[in-house]
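Quick one: the structure is below, and I'll ask about it shortly.
Coming up: chain A.
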Amino acid sequence: MQGGVNLSVLDAVTLAASAGECVAIAGSSGAGKSTLLKCIYANYRAQAGSVCVRHRGGWVDMARAQPREVLDVRRYTMGYVSQFLRVIPRVPALNIVMAPLLAAGTEPTMARARAQTLLERLNIPSRLWPLPPATFSGGEQQRVNIARAFAPQPPVMLLDEPTAALDEVNRSAVVDLIRDARRRGALLVGIFHDHSVRTAVATRLFPLRPSGASA
Partner candidate 1 sequence: MDESPLLEVQELGYSYGTRAACAGITFDLYPGEVLAVVGESGSGKTTLLRCISGQLRPDEGRVLFQTRAGEIADVWAVSEASRRLLTRTDWGFVHQNPRDGLRTDVSAGANIGERLMAIGARRYGNIRQEATAWMYKVELDAARIDDSPQAFSGGMQQRLQISRNLVSQPRLAFMDEPTAGLDVSVQARLLDLLRGLTSDLGLSAVIVTHDLAVARLLAHRTLVMQAGRMVEAGLTDQVLDDPQHAYTQLLVSSALPA
Partner candidate 2 sequence: MAATETVEGYNFAYLDEHTKRMIRRAILKAIAIPGYQVPFGSREMPLPYGWGTGGIQVTAAVIGPDDVLKVIDQGSDDTTNAVNIRRFFARTTGVKTTERTLEATIIQTRHRIPETPLRDGQILVYQVPIPEMLRWLEPREAETRKMHALSEYGAMHVKLYEDIARHGYIAATYDYPVIVNERYLMRPSPIPKFDNPKMHMNPALQLFGAGREKRIYAVPPYTAVRSLDFEDHPFETQHWDHACELCGAADSFLDEVIMDDRGTRMFVCSDSEYCLSRREKQQPAVA
């Protein structure tokens, strides 16, 4: 994405007071919606500008932060739902969802309970929990992915087409999760292709036009 990103993410704490916000990034294909999300998550390094996020009572510029600062932000402040689930092959679904909770220091029995609740809400049958998701359907894998990102309840969540592979029932389960997150004061920034989902969750549209510069 030429020209980089210049985006100030709002203070999650302030948003909590205003009951949370859900920003839908809108734009045509190739406008750089995914790239923008990846720059916020520091998966891509923004070449100019800054991505400031409120973390541990201060501001961290994700575009300039040291790797371990970025990791710390990801562990405690910012969650990300990617389009695909990428995990160590033989790890059971339940453990995948528990992992970010454990990494953030949650006590194992609590982490397990929280992971089970989420998998239930996302309609993953309990007989699949002890199995690695490699053999799951695309929709099931995506729901494990969503459960994993929502499990630690981060103040900021980035969603890259979270409902793309889901049917009606599961789409509404995800919509509920997003609304719950907003209600507890989280900030969500997402790309929602599905019009009904976007209408159901977004509090604001952020239109993105293809960059004028070319590479």
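By our rule, a contact is a pair of C-beta atoms (placed from the backbone, for glycine too) under 8 Å apart; a residue touches a chain by one contact, two chains touch by 3 or more; residues count from 1.
Criterion applied: all candidates are chains of the complex that A comes from, given by their letters.
Note that the coordinates shown come from a computational prediction; the quantities given were computed from them, not determined experimentally.
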* Would you mind pointing out which option among 1 or 2 touches chain A in this complex? => 1
* Could you pull out which chain A residues touch candidate 1 in their complex? => 38, 42-45, 56, 67-72, 86-91, 102-103
